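Worksheet: one structure, shown below.
Of the protein chains in this complex, all but one are displayed in their positions.
Then we have chain A:
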Amino acid sequence: MVEKLIKRSIHEAENPIEITLREAFCVLEPKLRPPFPLTIPTQEGYSNLNRAILYGILCEPHLAKVHVKHLHGIITDGYEYFTSILVKIVIELYGKLVDSVKRQLIWVTHELVDVSAVGYDGLLVALLRQIVGGDFGEENLWLCFEMVNLFSSKWVCLLEEVPLVLSGALYVFLRLLADHCRVMNIPKIESLRQMEIAFCVRLLREKFSLCLRIGRDLVRLLQDLVHVPEFRSIWKDLLYNPSAFKVDGFVDISQIYGTRTSRWYFLLRITPEMESQLRFLLTCVKFGSQKRYQVWFARKFLAVPERTSVVIDIVRFICCAHHPSNEIINSDIIPRWAVIGWLLKYDMKHYVEANLKLALFYDWIFFDEKVDNIMNIEPAVLLMVHSIPRYIDITHSLLEFLFILLDNYDVERKEIVSRGISTALHTLIRKGVVQSLDVITSCDMLSPIFKERLGKLLSDWQFQHRQEFQTTNIPRDGIPSFSSSLESQTSA
């Protein structure tokens, strides 16, 4: 009896991927037992054989070892085709897979890492993306455990062959730890937490140069874990003893601030399904017609209170990983600021709301025209401006938060933050994203203190800018820039 790949009701259409796999398996099943035929198949025959073996591995756990031996024997393309189908299955079908198939999926992933299969980095990334943030259900925690276990146990070869994926895993587990360290009373989470912490601390201590590839969002993730004992010493070293990380040229945390995080990282904490729905919303739905879509999205992804923390990652994704074309911007499609405004009104815990605002402004506080993209900072200013007057409380709360950041984000490096925010504002005005900030500074409903500070920020920047033209070319803060070499390695 052929076992099923996915859970499906009769009211759901059959999935094309499952159909092709099952059909190949049914046709070739007699040839999947030893003695294996030694004939060299045609291109089509090879593809069918790969599909059949894959179906067998996933659906016949008791014969998996036989199937995988067969696979090793027939491979002529470095497992590229085989791995590519697996990636498709993970991206399109993971949530619907039968439990035993998920176990087999992880098992065969280990096998593919062991043989350095072509494309296995894409498979690891696809699996990481299936870990749902804020979901403390058994299945999701199981996947979390399996992935941290895989990354920990295959450390040496992953470091050598796919270091960028390891940095991606660090991003994922640091982010997950922020949720995992806030929850109590979940069985098994303690041991999972320990594994995640061990993985992250090891990578930070032993391969800090790799961790630096993440860029400034590394700091954003680490600061959420300051209360965790194992990360406290990392923080202390980061702030007061950077040489402890033994990376040549790394002497100050501000160098990390100066490195924009590549958009690839922000996809890691959004499932492909969430990504496709958000991109559809921002590409195809007219402003004014979004209500039903928002209800469906919220019901699917934000219904459980613990899961609302994913809005932080959604905001980072919208700002940095989804840049609409000019055509879309000039059309009547719902703009990014409106989607963020909707998320901001969602019911959430204080720390989630604060982190959401931080995610919205994170590229403001270190904005540098040479390194940063205006599209990352555009949604925040438009949200502030367009919320006047109907949602003035949003403008107020965002302005208030901006000044809290200015005053408190890094007290010892306040000039950097101040320069970043002023540069962001000036660039937005200069490039015409907003004509001016008059709509804010002349708004009666906003606090005079904010308006005054905003005005001062703008005029101070102009004064400073004039001064910089007069001095000779001194590197910023006297610290060599770390951004250029890292930028070329992590292309946006």
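Remarks
In this text, contacts are C-beta pairs under 8 Å (C-beta built on N, C-alpha and C of every residue); 3 or more make two chains touch, one makes a residue touch a chain; residues count from 1.
The definition used in the following text is that contacts and distances are computed from a predicted model.
Hidden chain, UniProt protein name from the list "Dynein light chain roadblock", "SOSS complex subunit B homolog", "NEDD8-activating enzyme E1 catalytic subunit" or "4'-phosphopantetheine phosphatase": "SOSS complex subunit B homolog".
Among the residues A:Phe297, A:Phe317, A:Trp364 or A:Tyr409, only A:Phe297 touches the chain that is left out of the figure. Of A:His11, A:His62, A:His350 or A:Lys370, it is A:His11 that touches the chain left out of the display. Of the candidate positions A:Thr76, A:Ser276, A:Ser447 or A:Gln462, contact with the hidden chain is made by A:Ser276. If you put the missing chain back, the residues of chain A touching it would be 9-13, 273, 276-277, 280, 284-285, 291-293, 295-297, 299-300.
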